[in-house]
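One protein chain omitted, others in place.
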Amino acid sequence: MIRAVVWNENVHEQTNEAVAAIYPDGIHNCIAQALDADTGIASTTATLQEAENGLSAARIDQTDVLLWWGHAAHGEVADVVVDRVADAVWGGMGLIILHSAHFSKIFKRLMGTPCNLTWREAGERERIWVTARGHPIARGLPEHFDLESEEMYGEPFAVPEPLETVFISWFQGGEVFRSGLTYRRGAGRIFYFRPGHETCPTYHDENIRRVLVNAVHWANPAAARITNVHYAPSRDVSDALEPISERGPKLHAPGEEGLR
Amino acid sequence: MIRAVVWNENVHEQTNEAVAAIYPDGIHNCIAQALDADTGIASTTATLQEAENGLSAARIDQTDVLLWWGHAAHGEVADVVVDRVADAVWGGMGLIILHSAHFSKIFKRLMGTPCNLTWREAGERERIWVTARGHPIARGLPEHFDLESEEMYGEPFAVPEPLETVFISWFQGGEVFRSGLTYRRGAGRIFYFRPGHETCPTYHDENIRRVLVNAVHWANPAAARITNVHYAPSRDVSDALEPISERGPKLHAPGEEGLR
Amino acid sequence: MIRAVVWNENVHEQTNEAVAAIYPDGIHNCIAQALDADTGIASTTATLQEAENGLSAARIDQTDVLLWWGHAAHGEVADVVVDRVADAVWGGMGLIILHSAHFSKIFKRLMGTPCNLTWREAGERERIWVTARGHPIARGLPEHFDLESEEMYGEPFAVPEPLETVFISWFQGGEVFRSGLTYRRGAGRIFYFRPGHETCPTYHDENIRRVLVNAVHWANPAAARITNVHYAPSRDVSDALEPISERGPKLHAPGEEGLR
Partner (left out) sequence: MIRAVVWNENVHEQTNEAVAAIYPDGIHNCIAQALDADTGIASTTATLQEAENGLSAARIDQTDVLLWWGHAAHGEVADVVVDRVADAVWGGMGLIILHSAHFSKIFKRLMGTPCNLTWREAGERERIWVTARGHPIARGLPEHFDLESEEMYGEPFAVPEPLETVFISWFQGGEVFRSGLTYRRGAGRIFYFRPGHETCPTYHDENIRRVLVNAVHWANPAAARITNVHYAPSRDVSDALEPISERGPKLHAPGEEGLR
């Protein structure tokens, strides 16, 4: 059973009537329900307003895949939480970054790029095309599907070249966007998935919900969490795998820590 | 003429006799001389101890390719300088990260990973193999070449999968390491090159000097610096490339800034 | 249950006493036993000498993952069988290419490169390093493990840049080699795994057997086989997803087949 945690900043659901009407229990609960429809996933939720933003060390230790939705309050996420999530991803935890979380601290940290894009809020039609036939994240999808009303995101999208481009979006107003991108950072798999503007009923869409379920399965770690993700050990000459003799000048005394 | 800047923390040259003996003018000047032997490159140097760590905004604006060597003083580089270098790379400046700079702030920032590895300071033999025949960075090199005495770096090296693996090192003590890796972050090209322990005469080696020259040419930006690397503009409905009509609820008033 | 088929040319087991002594039932049966130790895999075997090289269309239709070992008789594999296997991979079948099968028709076809390398048959030590911590194919492995006696393969290895480099080998005689490489071609996943010289007991090694099991799980298709892998349909203007009007001159009459 994959332990998924759906994190949401949960702001616009409290402050905007249109959003509250679409997601009366919050985006996080809507997504959690989508995931729980899969018999292999057990999901819970976490929000910005909880202690430690809902992501204590103990909680993260028990998380196989973390889904992240944020928009208005990226700056309010505690840096210590961002560090903790980054460490977990490097150790193997899966991470799924949703829509406006392209500007979240954690995504920018893991990408090493500005993650900016162009955008337009006009309720226009988005058509999502599968560009990686047979990819696990596209399982069960048609070759393309429409979201009748979505926010536009346009290229250029300032992210690193992905391992694989799974989806590309067509927008009614004339733009394109790489909507489904995979990465690995350390032992962890990362999937960015574009749709999900909070004034649109996107997370109620059956194709979108299928992508989320597929992505959780894809991002589920293959092995136990690696905990020494910053470990940079010195190998003793006397323990070398092949016999060697020490030569030349050295900076470090035997057994000394390396420099950082 | 490519304007290269060789940055060096310049610490061990001042504090360690063995290092000072090998690089009496500092690693930076040794590398700058190697680059200047190429008629297409004009190099200057910058060090940690200078104002703004030698990398003022005006200086960075005039830099096509920045080479970075650091080991003992990563933490002393000002964060504002790291931000400035990152912005420049995203805008197109080339960046060449040397040896122990795998733990520099700027490399970790751009990679989004811990960048850790294993190491051994035993003056052992390193053999560097070209794995990408015909790559511009390998121009003029033999299929492999030796450094008789180097520090060992061993896998796993916690970096993202590169665009291309150009070199892999064999070590006498039994390890391997991906020694030449290419990345793009924003408009800028990045090359990580492993050799260069300060107690070894590595930057005097002709093959190593050739790699540095090649890498500067490879990393030289193709176009003028992009300056709006964080720009995330809203596209007005009335200016849409294809005529669309606004529909549905909206978060933003017309012309409003996006959320970050 | 994953249906794995282990294909072997089965030549040296019949003609070379040293090989026969190590693999009295053939390399294929040794590997099949390794796979069957995993409760999620049901394996069978196929050999060059069987009708249609053991790979009839019906057989391929029932195969989730095909493992391929060949060395002396690449040229004897029927081209129609190679075409069939390529179509199946493009449609989603997993393919695991073992050792000297780097020169098999099917691997060269799918890579689009010569797939050459350097080699030495000296029974030297090979040490395999995991370069992609947390990758499903490395599950349960130590950071490195040794094969005391193997054939050497050396870089440069003329293959395309992989999706991920999972393993790199160190050889006693001074070479390195990218030993575990992943690719996707069409909907199918491909894994190249270097070890397995027939005069060495490599496929009896527990770490090697674990890699093979892991690789079968990794390469197992996520969805049903795609059968129209060469389909290049014309979309009628009247069926366009967005209303458009035909304009300008045309090469093709309505409904006409495209050119190939």
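Note that the chains take the letters A, B and C in the order they are written out, and that residue 1 is the start of every chain.
Methods note: a residue touches a chain if its C-beta (ideal position, glycine included) is under 8 Å from a C-beta of that chain, and two chains touch if they have at least 3 such contacts.
Note that the structure is predicted; figures quoted are calculated from it, not measured.
Every shown chain that the unseen chain touches in the whole complex is listed here: A, B, C.
Considering B:21, B:37 or B:241, the position touching the chain not shown turns out to be B:241 (whole complex). When the whole complex is considered, the residue among C:128, C:152, C:181 or C:216 that touches the unshown chain is C:152. Residue B:163 is the one among B:73, B:163 or B:259 that touches the chain not shown. Of the options B:71, B:99, B:127 or B:178, the residue whose C-beta touches the omitted chain is B:127.
For subunit A, the list of residues touching the undisplayed chain reads 127, 129-133, 143, 154-158, 161, 163-165, 168-171, 174-176, 178. For subunit B, the residues in touch with the chain missing from this view are 91-92, 127, 132-136, 138-140, 144, 163-164, 172, 184, 186-188, 221-223, 226, 241-242.
Where subunit C meets the missing chain, the touching residues are 12, 16, 18-19, 71-72, 74-75, 90, 100, 103, 109-114, 116-124, 149, 152, 154, 158, 160-161, 163, 172-175, 183-186, 198-200, 229-237, 240-242, 244-252, 258-260.
Going forward, only the chains that are shown with their structure count from here on.
With centres taken as mean CA coordinates, the chain nearest to the overall protein centre is A.
Subunit B and subunit C have Cα centroids lying 36 Å from one another. Taking each chain's centre as the average of its CA atoms, subunit A and subunit B sit 27 Å apart. Our note on geometry: subunit A versus subunit C, Cα centroid distance of 31 Å, whole angstroms.
The set of subunit A residues touching two or more other chains comprises 163, 172, 184, 186, 241-242.
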